[in-house]
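Apart from one protein chain that is not included, each protein chain of the complex appears where it belongs.
Here is chain A:
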Amino acid sequence: MADEKHSLLGAVIEGAAGLAGSYAATLTHLFRKPVTEQYPEYKRPMPARTRGRIILTRSPDGNERCVACYLCSGACPVNCISMQSEEGENGRRQAAWFRINFARCIYCGLCEEACPTLALQLTPEFAFCKDDIADFVYEKEQLLVDHGGKHPDYDFYAHAGIAAGTPKGSHIDEDEPVDVKSIMP
């Protein structure tokens, strides 16, 4: 009996200590600085590779990088990229129009990975709300920027783009064209 009494008292003390512990824990919280970030006033700097709004970049010489190869629109799981290719004055392929529907985009980044010219890039900008859902359809003019994005020094045509503006054999890491008649056995 005495033993039971003791265990009851012990249980009461243990319970009371447990309660006091949780009260103490919340009390210490009261004097800590809140961890909340006050969003519109303080914008946390996002990592450079955050997948937000999409841009079309330009190479260092100021030309459009996009060669309208349709790879991005083929890679897009939700089919929100569409374009029409054409040939420009200097013989370069380019997009006659280029359209991304951001209301449908899921910001997966597959288009960026598919793009062979590093033209299409996702930026950390994520807050661009609209009142009208139709305004989310961005045209080429809205997508094009005048810098190189994450790869400012890269120029696709310095590596490839056969004979469009740059003659054969003048590309980086490219051998001179071989005269087939000179390599006869």
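The rule is short, and it goes like this: a residue touches a chain if its C-beta (ideal position, glycine included) is under 8 Å from a C-beta of that chain, and two chains touch if they have at least 3 such contacts; residues count from 1.
Convention: contacts and distances are computed from a predicted model.
Among the names given as "Cytochrome c biogenesis protein ResB", "NADH-quinone oxidoreductase subunit H", "Sugar ABC transporter permease YjfF" or "histidine kinase", UniProt records the absent chain under the name "NADH-quinone oxidoreductase subunit H".
Of the options A:A17, A:V35 or A:C129, the residue whose C-beta touches the omitted chain is A:V35. For chain A, the list of residues touching the undisplayed chain reads 19, 22-23, 25-27, 29-30, 32-36, 38.
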